[in-house]
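The other protein chains are all here in position, but one chain of the complex has been omitted.
Our next item is subunit A:
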Amino acid sequence: MSANNNTKAAPIPSEEILSRKWDECLSNVIVKSGIGLSVGIVASALVFKKRSWPISVSTGLGLGYALSQCERNFNPTLVPVAKYQDKK
């Protein structure tokens, strides 16, 4: 916990922010799709009678979630359902 606090407190050199974002994105993708995969395997094995589609669906869900997180990370101004209207 304290290690976490320290890393948050130390300022990131500004040229690294994008690299940092990519790192987070990548880690997100790996983690979430991994979780999706495992959940899918478990669900397919236990609930869905060993069919193949729950695995792919779950992995896809995980990937999608990771993608939306990445999107929000890169573009923090994105708010769901809001549209940008140019001022006329």
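To be clear about the criterion, a contact is a pair of C-beta atoms (placed from the backbone, for glycine too) under 8 Å apart; a residue touches a chain by one contact, two chains touch by 3 or more; residues count from 1.
Note that in this section contacts and distances are computed from a predicted model.
Engineer: Look at the options "MICOS complex subunit MIC60", "Ribosomal RNA-processing protein 42", "Defective in cullin neddylation protein" or "Myc-type basic helix-loop-helix (BHLH) domain" and return the one that UniProt uses as the protein name of the missing chain.
Structural biologist: Per the UniProt record, the undisplayed chain of the complex is "MICOS complex subunit MIC60".
Engineer: What residue numbers in subunit A mark contact with the hidden partner chain?
Structural biologist: Within subunit A, the residues that touch the unshown chain are 13-19, 21-22, 25, 67, 70-71, 73-75, 77-78, 83-86.
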